[in-house]
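One structure coming up, written as structure tokens, with questions to follow.
Complex shown without one protein chain; remaining protein chains in place.
By written order: A and B. Residues from 1 in each chain.
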């Protein structure tokens, strides 16, 4: 059934091509698939920009009533590609950090401002920013093989994608800070219990079951869904935008810190 | 035991009569019962106004220390009576929509501003505004036969009773928007797990067990309860009032939309 439904789907077709992403349009569904499976869908700067641009395209696309974000292969997403930090010489670090700050702001802003329902299908392990952005989605379905980890502090970094605000709101500070400060890794059931995830689905039925739900959702009255989504977000829109900028400002500083450099060098030394 | 306690209860007595409602005063308890069981306690405009007036009466009533909201018969409440929309000719729709907007604002405002503990006893299925108002109650006890559904978007409508704000706060956006945007129906245990409900009680003990709890609560120091309730609400009072007005404004527009008319006509065609 999976193979058939994949075969039936329209490929990117006439649309824009995005580096490291595959855009799949099926009926009223606009699906953004992270498509760098050999790197566990780690996000390059091009992919950050591509996702933001694809969301903007979906927002404008009159044929699209719901957008979907998922990963190709076994991983959902292994987070920020750390080679984003290591492909630069020491004297280029301040510029790299500044650029990364604004790439991050624009990327997260695309989630905050997205005016239609946005559904994440977490097909496998999720790390870092692919976990924190879940707090900005409208529904999250995950495979029972999914795991969730945000190893910010042991990489010398700090939370992003408004998770410093959304995670304590979603699961309370005692559980949020275990993830955001203490690097705790949780499984699918724990993510469900913590309200980060809408539903856990057995891995072998994941594609089929999520396709069914999204197909159904895509047929609800589109204006009603769009206006409800915008309404639901409106009471915290200004907070989210402000938090996004504050988080990115702190990260610019963190990325230039000795703690972060040491942690990233230790990470590559272990590899 | 149920029959006895019902027999012991004072009926409305000297108080005001409200269309479609039964007011029951027992000790320090002021109970508002939706009393239109043949229509599954669907809310007419008179009942919206009546509930707001009854809450105002309970707020002023010195003998009342806690207020209770429940339904007569098998249903808690089937939501807004859709015939509110269909008893008008097309040219009356703009006026109907505007009137309904202000009836809704006043109704929800009565919940927001209610200065004493307000307890909901969800004796059976709950739909629409009877679900969303639970987010404004101080305790919610439900029968294990209760279900909860807010089919806004497939009726071409959008959330009310501050649920666009309270539901994401209570259960996180991934679970809230399944209800508010994607029309998901949940059972009693799911409503408990999502923190919408304080406790699930077996249906055959529901009246007895809830009577016991409310009897006990009604005897706590009333000023302390009242001031605690007002305090607990105070940090979000302005937000709730603002959200209520924004939601009602959007609904006025929605009720005049083609999506809404089509959905309501399809609903009655299915009946």
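By definition in this document, contacts are C-beta pairs under 8 Å (C-beta built on N, C-alpha and C of every residue); 3 or more make two chains touch, one makes a residue touch a chain.
Just so it is clear, the model here is predicted, and its values are computed rather than measured.
Across the whole complex, the hidden chain's contacts among the shown chains comprise A, B.
Residue-wise, the contact with the chain that is not shown comes from B:169, picked out of B:169, B:184 or B:254. Between the chain not shown and the residues B:23, B:137 or B:201, the one that touches is B:137.
Considering B:17, B:89 or B:235, the position touching the chain not shown turns out to be B:235 (whole complex).
Contact with the chain that does not appear here is found for just one residue of A:16, A:63 or A:246, A:246. Interface with the hidden chain, as seen from subunit A, comprises residues 152-159, 164-165, 168-169, 171-178, 180-183, 194, 239, 242-243, 246-247, 250, 254, 257, 259-260, 262-263.
Residue positions on subunit B in contact with the hidden chain: 117, 134-140, 166, 169-171, 195-199, 213, 217, 220-221, 223-225, 227-229, 231-232, 234-235, in rising order.
Here is the rule we go by: only the chains that are shown with their structure count from here on.
Matching the C-alpha atoms of subunit A with those of subunit B calls for a turn of 120 degrees, to the nearest 5.
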